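Every protein chain but one is kept in place in this view of the complex.
By letter and in written order, the chains are A, B and C; residue numbering begins at 1 in each of them.
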Amino acid sequence: MSLTVAARAVFVRELTLFARRKSDWANPLVFFLIVCSLFPFAIGSESEKLKLIGVGAVFVGALLAAMLTLPRLFDEDAKDGSLQHILLSREPLAALILARLAAVSVALALPLAIATPVFSLFYALPTDVALTLAVSVFIAVPTLVLIGAIASALLVSARGGAILTAVLVLPLTIPTLIFGAGAALKVLFGQSPAAELALQAAYLLFALALCPLAAAAALRISTD
Amino acid sequence: MIWESWSAFWSMGGRGFFVWGSYGALAIAVVAELIVLRSARKRALEESHERSDGGSL
Amino acid sequence: MLELNKVVIERGGRALFAPLSFSAAGGVLVRVAGVNGAGKTTLLRALAGLTSVESGTIHWLRKVSPHKNSRTSIFIGHSNGMKDALTARETWAYNEGVDGNFVTDAEIEAALHKMGVASLIDRRVGTLSQGQKKRVALSRLFSSSAANAAWLLDEPFVALDAATQILLAQHVSAALARGALVVLTSHQAIDIVAERVLEIELTPWKRGDA
Partner (left out) sequence: MARTEQQSNDRFAGRWFWRFASPAQFYPVAGMIEKICWGLALVLAAVGLYIGFFRAPTDATQGEVYRVIYIHVPAAWMAMIVYLAMAFWCAIGLAFGTRLSFMMSHALAPTGAIMAAVALWTGALWGRPTWGTYWVWDARLTSTLILLFLYIGYIALAAAFDDKKKGDRASALIALVGAVNVPIIYFSVQWWNTLHQGASVRPGSSSMATVMLTAMMIMTFAFWAYCVAVAMNRVRTQIIERERGAQWLGSGKGIKP
């Protein structure tokens, strides 16, 4: 029983912080918008060329936007000392981290996924492609948050910051990138995205199983 | 010995640049690594001597 | 009851202080003294379980407390460990909730009242002054889960005005009187009424201190 109380406390706190601090989810959205709008300037505006680039540009834009919140995960709490509460809690650290990452994922994946079809308009993507892309972004963001949590936990007391987090995290998100963007490309070519979405979801579940444990171990290591 | 002459060997059937470019890169990597290894070892030894004859903390 | 046996803590490959051994029962005020950087804060963090020791042992021997999930020790560090965007009430709910304890509003108000900041319960922590933040942080000492906990206070009197320092000193004396163990680091000479005081001096590590 007390674990549900603890998990709920962490979840509620995270969502309250997101609600109170608009910039936590607004910044990633603005960044996502800007990244999506950059490519047409580089590629030219004929819709045929843009359509092909669009899927990759939008998906990578969403991934990078989600990367912005990773430093905020543990670094900030370590600096203002509030990290000690989860470290000292009697409840398993991995469960508390999972509750926290769930809240961050929901608060981040929703706005980004909703924005995806809108920003896809830059690339004249057909609606079914844009909607598939929204689904794959909705799966990709939690995956990235889960993997990013490990790097962010490791870097709590290290120099390096955002760049090093990206170096550690992005290679590990390649599977979700391949399957996520692949799903939308399949729809673009009129095929069913089922296989790709299933594989992407499988990778998310794999991350869901392992990352909280690894992040808990990482926190124990870096805050020791 | 399947090469008629040394020049045929170096030209590698016209692909000498690519073959020797690859082997050259490997050679450079190995030599560079050896140099780094030796200098790291020398520095560690010097510091360790400094530390042990330095004595007092 | 706390027992340390030849404890050595390393930071960046260097031992912070000479191997430390002492034991202190409930009701004892342990004053940890040492120059800046001697490792006072790190020692407290190790007692709280936030840091592991390089060698030696730290034993907390606790009589079984009636309250199921009560804490062994409660650590109030330099940084208050509170989020500016949350209110005092929400901070309290989180701090206790994370440990699995459900806390009532009445309990929060009572604890805040002890430090004289009950009126700030719904104010965002970000809008409070340093002194007020410290007092909200210190109010956690009076949570039901910390009833039998040892107090680990790192520079608690910093940022407090004179009246509040006296108030806190009285609370510490009261805690000692009811048998709680208090471990305190402070540069300020605040006299706290206590029957048994244990002065611990953290001396730098010297070669050969195996």
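Here, a contact is a pair of C-beta atoms (placed from the backbone, for glycine too) under 8 Å apart; a residue touches a chain by one contact, two chains touch by 3 or more.
Only a predicted model underlies this, so the values are computations on that prediction, with no experimental measurement involved.
Although it is left out of the displayed model, the omitted chain contacts the following shown chains in the full complex: A, B, C.
Annotation: of A:12, A:94 or A:164, A:164 touches the absent chain (contact as defined above). Among A:78, A:154 or A:188, only A:154 touches the chain that is left out of the view. Set against the missing chain, the residues C:42, C:73 or C:139 yield one that touches it, C:73.
Contacts to the hidden chain, counted on chain C, fall at residues 10-13, 15, 47-49, 52-60, 62, 71-73, 207-210. Panel shows chain B; residues 1-3, 9, 12-15, 18-19, 21-23, 25-26, 29-30, 33, 37, 40-41, 44-45, 47-49, 51-52, 57 of it touch the chain omitted from the view.
Residues of chain A in contact with the chain left out of this view: 88, 90, 147, 150-151, 154-155, 157-160, 164, 167-168, 170-172, 174-175, 178-179, 182, 199, 203, 206, 210, 214, 217-218, 221-222, 224.
Following the convention adopted for this analysis, only the chains that are shown with their structure count from here on.
Chain B and chain C, compared by their mean Cα positions, are separated by 57 Å.
One simple way to say how far apart two chains are is to compare their mean CA positions; for chain A and chain B this gives 43 Å. Chain centres here are Cα means. That of chain A falls 37 Å from that of chain C. Among all residues of chain A, none touch two or more other chains. Residue ranges of chain C in contact with chain A, taken from their complex: 48-52, 69, 75, 77-86, 90, 93-102. Residues 1-3, 5-6, 8-10, 12-13, 16-17, 20-21, 79-91, 96, 223-224 of chain A touch chain C in their complex.
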